[in-house]
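Here the complex is missing one protein chain, while the rest keep their positions.
And now, chain A:
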Amino acid sequence: MSKNPFPLDKQGLLEAYRTMRTIREFEERVHNEFAKGDIPGFVHLYAGEEASGTGIMMHLNDRDRIASTHRGHGHCIAKGVDVKEMMGEIYGKAMGSCRGKGGSMHIADLSKGMMGANGILGAGAPLACGAALAAKFRGDGGVGISFVGDGASNQGMFLESLNLAAVWNLPAIFVVENNGYAESTSREYAVAVDSYVDRAAGFGLPGVTVDGTDFFAVYEAAGEIIKRAREGGGPALLECKMIRFFGHFEGDQQTYRGKGEVEHIRANQDCIKLFADKVLDAGVIKRPELEAIDKEIVKLIDEAVITAKAAPLPTAKDLMTDVYVTY
């Protein structure tokens, strides 16, 4: 048995792989199913970005809260939201995470600390401050984590939240998932500073930039930041530089991307391949162990799609319920 050079034991490594592969399979399948026309509305896929959500969420428990983005499927899966209910929600079914009333952009499970994907870019940052404030009041060591893309990093709500978290010394963490594009607009065009570390510094927060395709880089940086926040050290910003395999939304022709860009990143910057190569090369994990996980996941997602497709739709009686707790 080779010596394990990684910050996780074998079981942890397999768990990380399982989470990332689940996200990838889920998103690839949604991509294919969406093309068939069975999925209502529109979806934004997280494929290619798995190392970020997974590397961060592996440090969290259910009392830690996250506020996600429109591209939220990966965050949901990594935070432990039930995959079959998620798929049901994407199909608009009554068995979905939100009983068919939320859809892809609003999947939430408060019991897992998942405060919702969010259709409003940047709106999750104040919510994560609120989660962090609640944790601080309770003194339970919990943290609030906000995810934004490079696009929403320009929102006032996000920038105000950096200041609020800093002046109140909240256990809040702001993750900028910088995939280089705000919809179709490049980060270089829309963000005036080169480094989010500089932007964080401007608000009095420490910031770290990591290669978001490197699971271990994300895992280690997030671990330090989260530990610090839990111990009362205050907020921080984590920039994960990453790449998006698909378009902004499904159906996006992506003509704004360079020729061969997607093929190149799939071949050379696939965070799951990079992870697998590392753990296999180190001899800590054997290929059949990963293949066994792959097989299980294909089956799980296949079942999720079959279940979601067969499940009943919500009915007229569901339209008027749950507007208020009391009427």
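The definition used in the following text is that a contact is a pair of C-beta atoms (placed from the backbone, for glycine too) under 8 Å apart; a residue touches a chain by one contact, two chains touch by 3 or more; residues count from 1.
What we mean here is this: contacts and distances are computed from a predicted model.
Visitor: Which of the following is the UniProt-recorded protein name of the chain this complex doesn't show: "Carbohydrate ABC transporter membrane protein 1, CUT1 family", "Alpha-ketoacid dehydrogenase subunit beta", "assimilatory sulfite reductase (ferredoxin)" or "Condensation domain-containing protein"?
Guide: Result for the unshown chain: "Alpha-ketoacid dehydrogenase subunit beta".
Visitor: With the missing chain put back, one of A:Ile23, A:Ile77 or A:Ala125 would touch it. Which one?
Guide: A:Ala125
Visitor: Just name the one of A:Gly74, A:Gly144, A:Pro171 or A:Pro235 that touches the chain not displayed here.
Guide: Checking each option in A:Gly74, A:Gly144, A:Pro171 or A:Pro235, the one touching the absent chain turns out to be A:Gly144.
Visitor: Just to verify: which one of A:Ala35, A:Leu110 or A:Ala310 makes contact with the chain not shown?
Guide: A:Leu110
Visitor: Tell me which residue among A:Thr19, A:Ser68 or A:Ser161 touches the hidden chain in the full complex.
Guide: A:Ser161
Visitor: On chain A, what residues meet the omitted chain?
Guide: Looking at chain A, the ones touching the missing chain are residues 65, 67, 96-102, 106, 108-111, 115-116, 118-120, 123, 125-131, 133-135, 137, 144, 156-157, 160-161, 163-164, 167-168, 321-327.
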